[in-house]
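The complex is shown incomplete by one protein chain, all other protein chains being positioned as in the whole.
Here the chain labels run A and B in written order, and each chain numbers its own residues starting at 1.
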Amino acid sequence: MTILNMLSFGLLIAAFVLAFARMIRDPRREHRILALDRVVAVDLMSTLSIGLMILYAAVTGQTVFFDVAITLAFIAFLGTTAFARYLEKGKK
Amino acid sequence: MKYFILNIILAIIWSLLEEDINASNLIIGFILGHIVLQLSRRALGPSPYLYGIFKAIDLVLYFWVEIFKTNLRLVVDVLTPINYMKPRIIAVPLDVTSDAEITALANLISLTPGSLSLDVSADRHVLYIHAMYAEDKNKVIRDVKGKLERRLLEFASPAKDNS
Partner (left out) sequence: MNLLSEILMFIGAFFMFVAALGVFRMPDIYMRLHANTKSATFGVLFLVSGAAWHFWEIAIVMRAIIIVIFIFATAPVAAHMLGRAAYFAKAPVWKGTLSDDMKDKYDPKTHELAGIQKNHKPTTAKSKRDKQDD
């Protein structure tokens, strides 16, 4: 693994940490945390894990991770839309 | 549509002349046949297929240039501590009518210059967008309508140009 690959991994993991922190709490604490903020963070985390999988596949040469990334993209989209739909219609 | 079939037939003829039907020969034949069709456009008469391809290229190129620009701007905005944002929620009146065109326009707006489509009104005449750099509200509307929607309309109904 070269330096550039390590840097890419580092950036992606830092991004993951930031998204996770965003999911746990609002750093600005100006207003209440909405459930939707967490959904946005989870959506970003799924995109980030797709990126991590593809990077891992390229570094180790295991092409199976491409299939996993496709499946994860499907499931993440369904999850996000289901959450948005639920939060919109759920509260009567 | 007639010329599209003609183009495919030309591609097959090209690969038959090469004595081997495979993907690369078919693609080369398709491109060469398309060039021939474009050259003889005046003789063949107006057709949406032959004109539409330029509109499609125009739309795709514009889309990629804009997506590069908006991402670089977002990078500058996120990485520097100063906020340059001037956000607004803007109602954009729509000229496109069919559902497919509205969907395409909303998706293109979401991916391009600093704007995010929020919702379409129930009567399908207004699209509400959240624009990030909107000091001048009318300029954003002009940009969306004049650049993106015009290209999309020209691509979706190219027959209008021929008249």
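Here, contacts are C-beta pairs under 8 Å (C-beta built on N, C-alpha and C of every residue); 3 or more make two chains touch, one makes a residue touch a chain.
Just so it is clear, the model here is predicted, and its values are computed rather than measured.
Summarising the interface, chain A meets the missing chain with residues 2, 4-5, 7-9, 11-12, 14-16, 18-19, 21-22, 27-28, 30-31, 34-37, 39-41, 43-44, 47-48, 50-51, 54-55, 57-59, 63, 66-67, 69-70, 73-74, 77, 80-81, 84-85, 87-89, 91. Contact residues of chain B toward the unshown chain are 67, 70-71, 74-75, 77-79, 83, 85-91, 93, 106-107, 109-111, 114, 116-123, 125-126, 128, 130, 132, 134-135, 137.
The definition used in the following text is that only the chains that are shown with their structure count from here on.
With centres set at the average Cα position, the gap from chain A to chain B is 29 Å.
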